[in-house]
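Only one protein chain is missing from this complex, and each of the others stays in its spot.
Note that the chains are named A and B in the order they appear, and that numbering of residues resets to 1 at the start of each chain.
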Amino acid sequence: MREAWLPLAVLIALGAAPLLGFGGSYETTLMARTMILGMAAVSLSFLVGGAGLASLGHAASVGVGAYAVAILDAHGVTEAARVLPVAVGAAAVFSLATGAIAIRTSGVHFIMITLAFGQMAFFTASSLAAYGGDDGYTLYSRTEVLGTRLLEDRLAFHYICLGALALTWAVCAMLLASRFGRVLRAARENAQRVEAVGLAPYSFRLVGYVLAGAMGGLAGFLLANATEFVSPASLSWQRSGELLFMVILGGAGRLWGAILGALAFVLLETWLAQQMQHWKLVFGPLLVLAVIFLRGGLSGLVARRHG
Amino acid sequence: MAEPLLRLDGLRKHYGGLAVTDGVSLEVLPGEIHAVIGPNGAGKTTLIHEITGIVAPDEGRVVFAGQDVTRFSLPRRVRAGLARTFQITSVVAGFTARANVALAAQARSGSSFRFFRPAASERRLNDAAMQALAEVGLADRADTPAGALSHGEKRALELAIALATEPRLLLLDEPLAGAGPEETERLIALLTRLKSAYTILLVEHDMQAVFALADRISVLVYGRVIATGTVAEIRGNPEVRAAYLGEDGA
Partner (left out) sequence: MTTQLLLVQALNGLQLGILLFLVAAGLTLVFGVMDFINLAHGVQYMLGAYLGASLAAATGSFWWGLVLALPAALAAGLLLEVLVFRHLYARDHLAQVLATFGVILFLNEGVKVVWGAAPLQVAVPPLLEGGVEIMPGLQYPLYRVAVLAAGIATAAGLWWLVERTRAGMLVRAGATNAAMVSALGVDIGRLFTLVFAFGAMLAGFAGVLAGPIFSVEPGMGDNVLILAFVVIVIGGIGSIRGAFVAALLVGLIDTLGKSLMPDLMRLFLDASAARQAGAALASMLVYVAMAAILAFRPAGLFPVRAG
């Protein structure tokens, strides 16, 4: 953990930013996006780096959480005490149903099947005409917290996102260090070994998949509230690819790498988009180069300097 | 005569037209080292798969400690007390030797669906792991990543992992495969020490080792057990000699 000073510094900087004059609407929106994508990426990193489950459908669980907010909003349910459990629960149930099948497979099959299930969620969302269909759905208002409009407050929302990100990191780290996580990590390296001590990897992987999905649902809840808008794009496979890229850019071997990855991703994307209209012409090749040359990711670079 | 700990009852497995195990029956008695030998292609690997639950036999039964385990998965058999080692060493290379064994200890002691406490600080698991490591002479290598151990040490580590599952039967799949002369000597000494405490089913190529270790030997040829007996009986058995000489002459 000695090398984790960088992500800790990032968290502290995010906490201090509004107090140092970066509390404007533009900055906080950007930071909220970073933190929420960071949460999703950390939970994905738990799956990829911890359990060895390279899901290309993680955005779907984020999207299911976000759509839960939208659908409840359309029916007049806006109390966090009810919305949050539904959002997290829906994402967990979605992960359970799709994971039960996907985890029977491995390797490239797993990647493709999670991709396909993600697309299934995407098309389902697109066909929900009552909730905006392709065009998406704009919330009437942000979710209330115990009857108050706490989330409307820019600073409060900022610190809630920060807290949720720190919590996600802490929970994932705790899970990986626990007995449960030890089985997951061992099974990632050598599933046969885990079976030969009397444990069936499947059930551990499925539980891990569901937990990561639930954390994705939490990120989705915050995402819907951050943008006050939900659209199928938030669960597209491109978004899943971006999340995976954040994990790999940060370095899949370390949970906190995903926080760096999300930060680098959002900053680069925002900066490039300001420079030119067709920024993806540069972003795509950068991604390719990062994969080919930056093995171990950003966190790997940091760790090596300490190594 | 004591009730056998493991009883194989007419195990038959066909691949296409070829019977790889053709009605294998044998019994492993509590406390003995029972060796299975046989020339290449005798069906030893398939037999091990059938005993450990990797492959389901077409016919026949595997009875372990009075329980029919024929349809049990590998993890379930291990929980019932049937531990195994692999012909090609199988350890978690990124874990320390201690963590490798502690994983087995945690599988044995309480649920592994525990999410809060760091597993590495569970005293009971670490103690159990150290005890098993000491039993195989690896105590001083506890903090070494398993991937950095020598071949012989990995073999010993695998034994420690198997011991930490508190097995009633140890199934050793060619424990001497790939070991140099010195390592072989050390491993034989280790197995001799374990002999007094465990029931062992040993599948091994190295005849000298088998003759030195085994209480009884079953000889597998073309998917059938052609003889079972003490070392002396097997050495003197003309059929066995023919099977082996036949192989040598070919």
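Quick note on the criterion: a residue touches a chain if its C-beta (ideal position, glycine included) is under 8 Å from a C-beta of that chain, and two chains touch if they have at least 3 such contacts.
Computed from a prediction, not measured in an experiment: that's the story for all the values here.
Q: Specify the shown partners of the omitted chain in the complete complex.
A: Within the full complex, the chain not displayed touches A.
Q: Which residue, A:Ile12, A:Ile101 or A:Ala170, contacts the hidden chain when the whole complex is considered?
A: That would be A:Ile101, which touches the missing chain.
Q: Among A:Ala4, A:Ile113, A:Val194 or A:Ala303, single out the residue that touches the unshown chain.
A: A:Ile113
Q: For the chain left out of this view, which of A:Leu128, A:Ala200 or A:Leu268 touches it?
A: A:Leu128
Q: In the complete complex, which positions of subunit A touch the hidden chain?
A: 48, 54, 56, 98, 101, 104-105, 107-109, 111-113, 115-117, 119-120, 123-124, 126-130, 237-238, 241, 244-245, 248, 252, 278, 280-281, 283-288, 291-292
To be clear about the criterion, only the chains that are shown with their structure count from here on.
Q: Quick one: in the complex, what on subunit A touches subunit B?
A: Touching subunit B from subunit A are residues 174-175, 177-183, 185-186, 189-190, 192-200, 204, 207.
Q: For subunit B, which residues are in contact with subunit A within the complex?
A: 73-76, 78-79, 83-84, 86, 90-95, 99-100, 102-104, 106-108, 111-120, 122, 161-162, 164-165
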